[in-house]
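Working notes for the structure below.
A single protein chain has been omitted; all remaining protein chains appear in their positions.
After this line comes chain A, so read on.
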Amino acid sequence: MTEPLLTVRGVKTYYGNIIALKGVDLDVHEGEIVTMIGANGAGKSTLMMTIFGAPQAREGRIVYAGTDITRMPTHMIARMRIAQSPEGRRIFPRMTVLENLQMGAAIDEFAHFDEDLNQVFSLFPRLSERAHQRGGTLSGGEQQMLAIARALMSRPKMLLLDEPSLGLAPLVVKQIFDAIRELNRSQGMTVFLVEQNAFHALKLAHRGYVMVNGLITMSGTGKELLASEEVRAAYLEGGAH
């Protein structure tokens, strides 16, 4: 087996004196879709932000593409071609859709902007209709699409998505998950996905992890986790269809 693209080993993250991650181990291989599920407050978003260096891990190591990024500043991590659609989307509200997308291409000084624009517009045609609308006036689903599209504009090798289905209609969720699958299949993009929508997210994923209280308690292929009694009881009850 080759080296994983992303390796997380024994990572502990604190907010002040409160420990949020209690020693997390996790691997994401190149070309994989990996899903992490867990209850509210388990530490999923914290892990995602720790990979991005904000906050930094107090203990442990995070290695990406052979480079230790544990102590790297956030903007340098982003320049290693990891892109993120963070929790809460964090689009630029007063800037237009187009300008938001431009900021996604900022690390290359907008060099391949026009080219990539066509690609994200074909992925999310809705955004092309709204190209000159201010980001803050988009609907929730459109904002989510914009956050993902903006992350894609940097031509990432690895994409981190924090709850992309949050607050979206089932049809839009399907659209977004289809888009993720398509990116993975056609471009071999590596995706690390945090989701509450466990059923769809695990179906989409090659592998999955379950996080409870700042620790990984289970891992396996998407199918294995979907079949597991514990996962069904805790995260899928009533949700499976």
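FYI, contacts are C-beta pairs under 8 Å (C-beta built on N, C-alpha and C of every residue); 3 or more make two chains touch, one makes a residue touch a chain; residues count from 1.
The rule we apply is simple: contacts and distances are computed from a predicted model.
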item: Listed names "High-affinity branched-chain amino acid ABC transporter permease LivM", "His-Xaa-Ser system radical SAM maturase HxsB", "Carbon-monoxide dehydrogenase medium subunit" or "Molybdopterin-dependent oxidoreductase", with the criterion being the UniProt name of the chain not displayed; value: "High-affinity branched-chain amino acid ABC transporter permease LivM"
item: Residue in contact with the excluded chain [from A:S128, A:Q187 or A:N213]; value: A:S128
item: Residue of A:R58, A:H75 or A:K174 in touch with the missing chain, whole complex considered; value: A:H75
item: Hidden-chain contact residue, picked from the options A:L5, A:V34, A:I91 or A:L123; value: A:I91
item: Contact set of chain A toward the excluded chain (per top definition); value: 52, 54, 73-76, 78-79, 83-84, 86, 90-96, 98-99, 102-104, 106-107, 109-110, 114, 117-118, 121-122, 128-134, 137, 150, 154
